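I have a structure I would like to understand better, so I am pasting it below and will then ask my questions one at a time.
Every protein chain except one is present and positioned as in the full complex.
As written, the chain order gives the labels A and B, with residue 1 at the start of each chain.
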Amino acid sequence: MSEFKLPSLGADMDRGRLLEWRVKPGDVVKKGDVVAVVDTTKAAIDVEIWSSGTVQDLLLQPGDDVPVGTPMLRLADDGEPATVATQPPRMSAPPQTLMSAPAPRVAPPAHAAPPPAAARRRISPAARKRAEELGVDLNKLTGTGPDAAVTIEDVLRAGAASTAVAPPIAAVGAAPISERASAMRQTIAAAMARSKREIPHYYLATEVPLERATDWLARANAERPVTARILMAALFIKATALAAHKYPEMNGFCRDGTFEARSDVNVGVAISLRQGGLVAPALMNTDSKPLDDIMRGLTDLVKRTRAFSLRASELSEPTLTLTNLGEQGVELVQGVIYPPQVALVGFGKPTRRAWVEGNTLRLIPVVSLSLAADHRVSDGHRGALFLAHIRELLQQPDTL
Amino acid sequence: MDPAEVRTTIAQVLATIAPEVDLETLDARAPLRDQVDLDSMDFLNLIVGLHERLQIDIPESDYARLVSLDDLVAYLAAKAAR
Partner (left out) sequence: MNTPTRISYREALREAHREALAKDPRVFLIGEDVGRYGGSYAVSKGLLEEFGPERIRDAPLSELGFVGAGIGAALGGMRPIVEVMTVNFSLLALDQIVNTAATLRHMSGGQFSVPVVIRMATGAGRQLAAQHSHSLEVWYAHVPGIKVLAPATIEDAHGMLSLALDDPDPTVIFEHALLYNLEGERPSSWPQIDIERAAVRRSGADVSLICYGGTLWKTLAAANTLASIGIEAEVIDLRVLRPLDEETILASVRRTHRAVVVDEGWKTCSLAAEIMALMAEQAFYDLDAPLSRVCSAEVPIPYAKHMEEAALPQPQRIVDSVKTMLGRG
């Protein structure tokens, strides 16, 4: 028997509200199945279960707003008889008199001994209360108290740090922003403050000629129906994913000072929301997908992000992030890494520029490409090679 | 096709992409994408939406002509007339 707990769907999530169950007791689920829809500050998220088994019982009601780590449902593991299925039906037989022969005994379901409770993080009650008041994410705090307990002091320190960088939320005259946007602003502030506090960023930038990519894209799209057209962003994403595969120190998670490279590349795409705020959900296995799939995936991701309907893994699994602020006309992005990731790739606005190639000066589209990377994991030299590889890939668009 | 109908269709498609936008408040002669904050994905979705409703093919090479709301209305009305 195991409990499935509300997972943190990203470093900046500390609680969620159950919107609906997608399973009921007795359902057989396998790893990756969506079991519930949970509302977070970012989106209504389809929560995927981590293990397979039979749903024993549901521990939350729709509407419950609970911290990350709260048990959501009990699962009879594979091979373990679920009591839901085997429980003898109550009062199924007419009650027998004391004198009659004893009813045939139904073998009681075998209960596995409950697994030892996982060691709970030490967070003092007062620290929890304070964190809730201040909107500080306890998952991101390192405890400095005895036995590494998180104390009020840790919370206050984190609270002070995040309020220091949180931008003013509502501009004068702007429409009142929704509660979700305000909560999202807080979570972004907390995540970015943590990033700037903990991650020793280094920044690199280069210019990438886009003539070949632009021409290739124009030719390709000319042959395609409107619905199958590809955006330059898809090329950027694919090139970045392939380069990340080759330079694994850009692709993975750094937690507590230990870097874990990931073999799969899930590019998180920064998607701004119209009402303000930002989400960077993952395009899963980006490096192995053809461009058409990436484009379809991107279209779908943007739509679902803006509809606040994302899957849990899309929020928790990006292995590096790409931001494409060029849409808004800026030339160069110097990004803030989204922890626990270790790299953020930025594309600026493609503009036509004078470009020297060999001995000729020509006017071609050029985009600035930048990298913010974690110095605990990589050095500028590797970062430079990584950017050079993206540039190179964009010169061979037909191979993407 | 009546430009007013085209305009209505544009408003409907735009509402699915940028629900907060009121077409009446826009300057019909100024660049649309700047006023409505449409990125390339939004713009593509607008084109796809118009294509689906009006059955009009809009080649990418024509994007450059579709700057303002008036441009778009005129372009689509002309195409629909054919």
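Just so it is clear, a residue touches a chain if its C-beta (ideal position, glycine included) is under 8 Å from a C-beta of that chain, and two chains touch if they have at least 3 such contacts.
Small disclaimer: the values here were computed from a predicted structure and weren't measured.
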Fill in the blank from the handout: Considering the complete assembly, the absent chain touches shown chains A
Completion exercise
Missing-chain contact, candidates A:129, A:219 or A:352, resolves to A:129
Practice task
Please pick, from A:40, A:56 or A:151, the residue that touches the omitted chain in the full complex.
Solution key: A:151
Problem - Contact footprint on subunit A, counting only the chain that is left out - result: 124-129, 144-146, 149, 151-153
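Following the convention adopted for this analysis, only the chains that are shown with their structure count from here on.
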Fill in the blank from the handout: Cα centre of subunit A to Cα centre of subunit B, whole Å, reads 33
Problem - Residues of subunit A touching subunit B in the complex - result: 218, 221-222, 225-227, 229, 231-233, 274-275, 298-299, 302, 327-328
Handout entry: Parts of subunit B lying in touch with subunit A, wherever the complex brings them together
Key = 18-20, 37, 39-41, 44-45, 47-48, 51-52, 57-61
